[in-house]
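These notes are about the structure you will find just below.
With one protein chain held back, the other chains of the complex are shown just where they sit.
Moving on to subunit A:
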Amino acid sequence: MERLVIETPEEGQQVLEQIGRRFKKRISASPLGLCPVDMLLNYLRICHAQSCGKCSPCRIGLWHLTEMLETIRNGTGDMETIDLIEKTADIIRVSADCAIGYEAANMVLEGMQGFRKDMEEHIKRGRCLYGIEQAIPCTAVCPAHVDVPGYISLVKAGRYKDAVRLIRKDNPFPAVCGYVCEHPCEKRCRRQMVDDSVNICGIKRYAVDHAGDIPVPQCAPATGKTVAVIGGGPGGLTAAYFLTVMGHEVTVYEQRHHLGGMLRYGIPDYRLPNDILDRDIQYILDTGVNVILNTNIGEDMSIDELKAKYDAVYMSIGAHDDKKLKLAGEDAPNVYSAVELLRAIGEDEAPNLKGKKVVVVGGGNVAMDATRSTLRLGASSVTCVYRRRIADMTALPEEIAEAQAEGVKIRTLLAPDHIELDKKTKRAKALWVQPQLISLIGQDGRTSVRKAEEKAFPIECDYIIVAIGQSIHSQPFEGSGLKLKHGVIAAESSSFVPGSGNVFAGGDAVSGPATVIRAVAAGKVAANNIDYFLGYNHVIKSGVEVPDPQMTNNPPCGRVNLTSQMIDNIEGNFDLVSIGMTPQGVKQECGRCLRCDHFGFGSFRGGRKIQW
């Protein structure tokens, strides 16, 4: 009989594993605008190399697919080649023995559908429809196109003021974004090809924390044109800032007591302290933006009045309505929406949750904000209920981890079934939840759930907080000729609202609930187009010169992450949780930036834009 042995992978296989892990990161850091046919061909080659070789569809079929795809890429194939690829891939899909084969075929079929136009361009004209237009990955994927390598190099040089001035060229909320930006820039950071993405957000925070006071920029000569901005959130204030700098007279109408929108009334203080937010807002106001608080457009004043009174109107009303569970009992007095709760905290009117049991429904960042805020309001237990798994949550992984570390219990695969009310008080006393089974994955890649066999059961609680999404409060504007599409304002990519005459719109109100940086980007786009609409072509630039890059030495080096405060007594403690980088840390982290503005395509095309 054969004796058993302890199995250890061979060295060659171990090295291959290591290369594979790095390669996964490399793929996710692919530049934007690559030829999809070429990429698909080469993905397919990897698939073929993975084949064990046992079955013909995979061993031979995938090879033929690569050969045919290569003729398409090279422009030597014809339209019949496309047909044959599709036919062959379909057969491999249904006749391959294992996933190595049929999933490769599926990938090919998906590509044939997804970029068929490009395939035809290759065949008919020997050309590719794509090309690299924006060469600096972080700047390209940042919605506001902030000059990331530029400010990182300035921070490295200790020029914090210049760093912040450079950021403000594209984004007048450098401090806010240094604390709470979702940093899409880091997702495509080329440094991932070496080790891990640069901690861009953390570096920005260091810059704003150390820049000190910066004088406001000189505004262009007054144009005599007036613009009304509805909504004093990040998008509205961004538009107001740039338009004021361009020399227009801007008035912001805000329905609440303070400016900031969701930054003040949606994001808790422990993530974004008010003094940080106020720093950005004050800078914006110092340029000369007019503000009218406590005025609700649509109620106190109609949008038509604004349209008549101002040369242009920018609507950045955000998404402040909450989505409902649509369950009986949802209107009980102790059932809140997350928006209501966070707004109440922002207005210092938070309910007293001391010693209470709270259930939060939802799995997004707002749900995490609600759970962590609830803990701080003194709740004795906070349970987050989510119908899918933690991996399916839309909240940032670090937010989920922080919530759990602070004591939030996350219970997954539970769908709200009904709310049990106390017969006498008519207050909610339990949330009944129905266990779910994770199920099929849809075309969009999202995993669905279905009802599990287990019976529904109650989670007893004193409060229920619903955090399952927001929508825009647009009814007051519907009468004024503004069109809604799928519940958001229908605006063009220039942010102009067609048929409105002089109204532009952007931010959450147009895109649906999104992020700060997307609101800022929308405000920047609006400012640019409103300026043009008013008959001008003002240019925004920073005048900051960016230092030369390092030359070549840049060995792999770990990423400096921010750490969190140890919180001994969380009740009532809304202090900032995350701890910024140390001087030593930030210097090292800045040195990890590969300066894609200088190295690679950026020195030729799609590199630094010094103005817009």
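Everything below uses one rule, namely that contacts are C-beta pairs under 8 Å (C-beta built on N, C-alpha and C of every residue); 3 or more make two chains touch, one makes a residue touch a chain; residues count from 1.
The rule we apply is simple: contacts and distances are computed from a predicted model.
A.B. asks: Please identify the absent chain by the protein name in its UniProt record; candidates are "2Fe-2S iron-sulfur cluster binding domain-containing protein", "NADH-quinone oxidoreductase subunit A", "ABC transporter permease" or "Beta sliding clamp".
C.D. replies: The UniProt record for the chain left out of view names it "2Fe-2S iron-sulfur cluster binding domain-containing protein".
A.B. asks: Tell me which residue among A:16, A:34, A:293 or A:579 touches the hidden chain in the full complex.
C.D. replies: A:34
A.B. asks: Among A:218, A:552, A:569 or A:584, exactly one should touch the missing chain; which is it?
C.D. replies: The single option touching the absent chain is A:552.
A.B. asks: List the subunit A residues touching the unshown chain?
C.D. replies: 31, 33-35, 38-39, 73-76, 121, 124-132, 548, 551-553, 598, 603-605
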